[in-house]
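Apart from one protein chain that is not included, each protein chain of the complex appears where it belongs.
In order of appearance the chains are A and B, and numbering begins at 1 in each one.
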Amino acid sequence: MNVQSANAALVFGDVVKVFNPQSPQARAIFDLTMVVIVVMVVIFAVVVGIVMYALLGFPRWREGERDPEQGEGNKTLEIVWTAIPLAIVTILFVLSARTMGISDPPPPPKPDIVVIGHQWWWEARYTNSGAVVANEIHIPVGKPVALRLDAVDVLHEFWVPELGRKITTVPGHPNHLWIQSDKPATYLGFCTEFCGTQHAWMHFLLVAQPQAEFEKWQLAQLAPGPAPSSENAQKGLALFEQMSCVNCHTIKGTSASAQIGPDLTHFASRKQLGAGIAANTPENLRRWLRDPQQVKVGAKMPNFKFTDEQVTQLADYIETLK
Amino acid sequence: MTTQQFLTSAWTWNPAVLVFSGVALAAYAWAFGVNRRIVFLIAGLGVFVLTLVSPLNALAEGYLFSAHMLQHILLLLIVPALLLMSLPRCISLGSRSSLLANPLVGWFAGVGAMWLWHARPLCNAAVSSQFVNVLQISSLLLLGGIFWRQILAPREEERISPAGAVLYLFSACMACSVLGIVITFSPVSVCSIYAQPPADYLGILNLIQSDWGITPDKDQQIGGLLMWVPMCLVYLSGIIAQLARWFAHPVATAPVTDKAL
Partner (left out) sequence: MNGNTSITATVAHLLTPAERQHWKLAWLSTVDHKRIGILYMLTGLVFFVIAGIEALLIRLQLMVPNNTLLGPDTYNWMFTMHGTTMIFLVAMPVLFGIMNYILPLQIGARDMAFPRLNALGVWLVPFGGILLHFSFLAGGPPAVGWFAYTPLSETPYSSQLGVDYWAISLFVLGIGSVSAGINFIVTVLTQRAPGMTLRRLPLFTWMIFCNSFLVILALPILNAGLAMLLIDRLLQGQIFLPFGGGSAILWQHIFWAFGHPEVYIVAIPAFAILSEVIPVFSRKPIFGHEFVAASTVIIVFLSLLVWAHHMFTVGLGHTIDLFFVAASVLIAVPTGVKLFNWSATMVGGRVRFTTPMLFCVTALLQFLIGGLTGVSHAVAPLDWQTKNSYYLVAHFHNIFVGLIVFAILGAIYYWFPKMSGRMMSERIGKWVFWLMTIGFNLTFMIQHVLGLAGMPRRTFTYPDLPGWTWMNMVSTIGAFFMTAASILFVWDLVISFFRGKPAGDNPWNAWTLEWATTSPPPHENFDALPPIHSRRPLWDYANPDRPDPVVPVGGAIDTFRPDKIKAGVITFIISEAGFFGVLILAYLLYNATAQSGPGAQQLDVLKTTIFSVCLFASSFTIWRSEVGLRANKQGKMKAWLLATIVLGGVFIVGQGLEYWSLFQSGVTVGLDLFATTFFTLTGFHGLHVCFGLLALLVVLGVALTGYSKNGHLPALGAVGYYWHFVDVVWVFVFSIVYLWPLLR
């Protein structure tokens, strides 16, 4: 393969994510997709061929001309074009059954991560270590990771196109999913079930890292939030603890331990803010604190009408939460 | 035990079934001679024997509700239909006005057999008691015969009209679907005897639950789905045959009346 076409393939894979499978589960689906596409193309060609032949292969109608021979039908043909599709769909059924087993194996007794859909962000709880994160899920490369999916309000749906099937998170009906990435990469995941006002901004990042890096990341996530060093940041923490922030958020190592909104203990280590609506930059964080409704209309965090000074103090503190 | 061992060893050579089939075959040959239609009889008896002596029967005996359901469908829908089709076309099954020839009776026989035998006490009794089991098998064959008689009676004039038959089968499918839906999604066990692990006399419990992955919950789901989807597809085949009969074989000789059915 020359460089140019490799480049083209890369771009194609970048765009058409479903055709760029990165896990055994997704690859099983991809293989079946190719079979189905071939079947679809062949059937399409046959029918279009018949139609074209009918439209172009015979003289056009002319005014006043006697109508052509009035055919009736042909039983043999009917049987043929009933039997062939029947055979095709039977094969598709068998292939589906096989692929379902490979791409979605039965769950283990205990999941590795519990993923919880909220209006409009994702929470992930690592069952072995106890780490709790939001909107950015890390997994070790090359290892199947078992997820259990829950929801606390309405239906959401968990989908990473490169990694395989999507599955709904249903309140009161836990679902299971195996997820795996064969190479280190950061994938963009989506909520695909309409879940209300900000359904569009319920993205998440799925970060696949080598085992050692993953372990390191997990340890870091388990640590309590670093104590504020600068004076401004100290004021920010004090503000955080005395305002209603503590009613929704957790920052480990402080008095904030509510579980309604995202866990902020290591907020500053995340790449995105507001489930994908903006990059996690100091500027965007200040915008968010000034008025979350301006950044993400309908988000469950109200506008607290902080003064500019308070915004700076809070932002200075939160930015230290690496 | 592996699947293969199970499939080769779990045959229950029930002499009554074999004798009955042999006698039926002989009686048919004696009464009607060997004709083309004997193929249907052989097929029907073949399904009958396979249903009751093959590993399917072993599974149905306390292990799997779904196997029991499959037996149920075969005995109610497949075997009687094939047996009726084997009869020579000149045989009359009684006049149109008799009770058994009433489509409503036929419909309730077919649908009722499904609903009745899945009432929990009856369903359990059919597994635990040999007598009830025999009663169940013979009643399924009989009721299935009454159900199909409306459509597959040898004489054309003893059958209901094709369009009527389409509605007959369609509504039967709906009635069985409802039961299938109830069984599939029911949070409680329909046939509680299958919910407890059986006295594992064949030593295949492990094979079923871990190799095949059929837990009691799933087992009931499969049973309900079998009644819901494949059973309806049997009815659908019947509907296709009826449509073919209606469109393809005009009965020009039948009297034309403007009266309702």
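Basically, contacts are C-beta pairs under 8 Å (C-beta built on N, C-alpha and C of every residue); 3 or more make two chains touch, one makes a residue touch a chain.
These figures come from a predicted structure and were not determined experimentally.
Engineer: Write down which of A:T99, A:S181, A:Q218 or A:N280 is the residue touching the left-out chain.
Structural biologist: Per the contact definition at the top, the residue touching the missing chain is A:T99.
Engineer: Which residue among A:D112, A:E136, A:E157 or A:D263 touches the omitted chain?
Structural biologist: Final answer for the missing-chain contact: A:E157.
Engineer: In the complete complex, which positions of chain A touch the hidden chain?
Structural biologist: These residues touch the chain not displayed: 11, 14-19, 26, 28-29, 32-33, 36, 39-40, 43-44, 47-48, 50-51, 53-55, 57-62, 65, 67-74, 77-78, 81-82, 85-86, 89, 92-93, 95-97, 99-101, 103-104, 119, 153-155, 157, 159, 161, 164-168, 170-173, 175-176, 188, 190-200, 203, 276, 297-298.
Engineer: In the full complex, which residues of chain B touch the absent chain?
Structural biologist: On the chain B side, contact with the omitted chain comes from 161-164, 166, 170, 173-174, 177-178, 181-182, 184-188, 218, 221-222, 225, 228-230, 232-233, 236, 239-240, 243-244, 246-252, 254, 256-261.
Everything that follows uses one rule, which is that only the chains that are shown with their structure count from here on.
Engineer: So, what's the distance in Å between the C-alpha centres of chain B and chain A?
Structural biologist: Going by mean C-alpha positions, chain A sits 47 Å from chain B.
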